[in-house]
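In this view, the complex is presented without one of its protein chains, the others remaining in place.
Moving on, here comes subunit A:
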């Protein structure tokens, strides 16, 4: 039993890890393709059909480029930076439920690596840890531009974590649980999706998620026009690759979170009326979940070519003076509505 359980989880971890890395890899291609589409040009189309081999070429290039560690850099922390960034990016997907259960004879497999009753808080902890990768890398580079990028990253991440947390508190008031598995299970069907009860919370969550992922319009830590390259100015070769990779993995995980917390995760409309067996519903559910995730990744890239970058003071004003009061108002509103519902209906 114990061995079988461990083996099952190990296979699941390896599969999810592979899927995460492949999606992150192809997100780089998708980003450039979508940029091409938005700007009415082709995008990369030389390596393979439709540029399908482009990510492999990029990866190979990253591995074979010369690796430079600046003389004035703090060597240990310079290497630690990208390592922390990629590890924190990869471990955050552990609590996301990818689907319901699959049944083969007597064995049932839950498509979630770890069902912990504090799943939402776990994600927060990992996000909070993620900023260390950027900060240490930026500081250890011993470069003014890198340091500026690192400082921007730290202040931005801390400011928007508050908005993110407050927007989620309203969601937790509705769902009454901190377990992501349970939150998704509650949203069975279509009308139970949390987006219908928490539209304002979702908008705040998305905005803060963009800021936490350092995506445009909040990509100040790596603002090329002001900071040469941002916190990774001094990085070369695969270390730079790992930073970029961790950014794409973060984007994938936050898309998965948005889909799971607000858009019903693996639930899809009329899932119980189709008369399919449980296994088929699970498989379709996983596909539906991934298509929701891809829709959000597309949304991330769409925004990149729609909105210009914020200025630093605008970023801080938006975070502290607009999003946080809005999130608190959302909490109060949610509380009042829950109270009215409980007393009168």
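Going forward, contacts are C-beta pairs under 8 Å (C-beta built on N, C-alpha and C of every residue); 3 or more make two chains touch, one makes a residue touch a chain; residues count from 1.
Going forward, contacts and distances are computed from a predicted model.
Asks: Which choice in "Pyruvate dehydrogenase E1 component alpha subunit", "Spore germination protein", "Peptidoglycan-associated lipoprotein" or "NADH-quinone oxidoreductase subunit J" gives the name that UniProt lists for the one chain left out?
Replies: In UniProt, the chain that is not shown appears as "NADH-quinone oxidoreductase subunit J".
Asks: Any idea which of A:154, A:184 or A:244 touches the chain not displayed?
Replies: A:154
Asks: Quick one: which of A:17, A:132, A:299 or A:312 touches the chain that's been left out?
Replies: Touches the omitted chain: A:132.
Asks: Using the touch definition from the top, which of A:178, A:303 or A:338 touches the missing chain?
Replies: Touches the omitted chain: A:178.
Asks: With the missing chain put back, which residues of subunit A would touch it? List them for me.
Replies: Residues of subunit A in touch with the missing chain: 77, 116-118, 121-122, 124-125, 127-129, 131-132, 135-136, 139, 147, 150-151, 154-155, 157-158, 161, 178.
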